[in-house]
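Handing you a structure now.
Removed from the display is one protein chain of the complex; every other protein chain stays in position.
Moving on to chain A:
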């Protein structure tokens, strides 16, 4: 409500200041992202690469597949006057120019280095990021609405014949505060490089957390990864996140406001972060359970 009154105030001030009516149309859209930003990143991420899960396998089609049954192959009838097209070997030999022209029509000149149809040969250069000669390449830090937080940076050593090779290993948790988190590791010779690598890794394994409207979990859960066990418990609003180290950071980046968490097994930060992710993946929303079991939600609350 405050947002809408703010927009109304801004609109009125705008219309007073500038006679251009098209500008005022932009403002209602700009305040919307507060509410919709949660859905947009998740949509793009889920469409980008669907991660296969064991629960996704739909083996129901094997239920009525009988390996002994007689399979009949009944193709649709051939259309009138159907002549089988020539095999790819028998057809007329095409000259290289014809092939190049056909490919270029479909895909553009791409990386072939020659252009038969007269397109620009260097069309793919616009995709290459220009590396500046002086100074560092500035990479845009805030991309796609995810915040990064470093859990732990450690200096690790590999002993070789010449001496010790030092690297830095960074564990980073990436999350928007709307219920998406990811944990990533990265190693490099410099701390900053390691942090960047781990952020890239974290963005690849993002999970959604089921949350209630009071920004807490639907139920207790335990998760383990390696020797680390983590127990998560929902809490009443106003409690805040009461958990240690890695667990706290994961929950905060997820946007969970009220929760209790305990590291029961080992205290390794990376394993605990991964264990919280495992614990959170095991949780289900009440609506899902009610749907799966086919009972109304009131039954679950008894």
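The rule is short, and it goes like this: a contact is a pair of C-beta atoms (placed from the backbone, for glycine too) under 8 Å apart; a residue touches a chain by one contact, two chains touch by 3 or more; residues count from 1.
We adopt the following convention: contacts and distances are computed from a predicted model.
Note on the omitted subunit: UniProt lists it as "Small ribosomal subunit protein uS2c", one of the names in "Adaptor related protein complex 2 subunit mu 1b", "Hemoglobin subunit beta", "CIB3 protein" or "Small ribosomal subunit protein uS2c". Touch with the chain that is not drawn comes from one residue among A:99, A:117 or A:227, which is A:99.
Seen across the whole complex, the unshown chain contacts chain A at 49-52, 65, 67, 71-73, 75-79, 82, 84-85, 87-89, 91, 94, 99, 102-104, 106-108, 110-114, 121-122, 124-125, 127-128.
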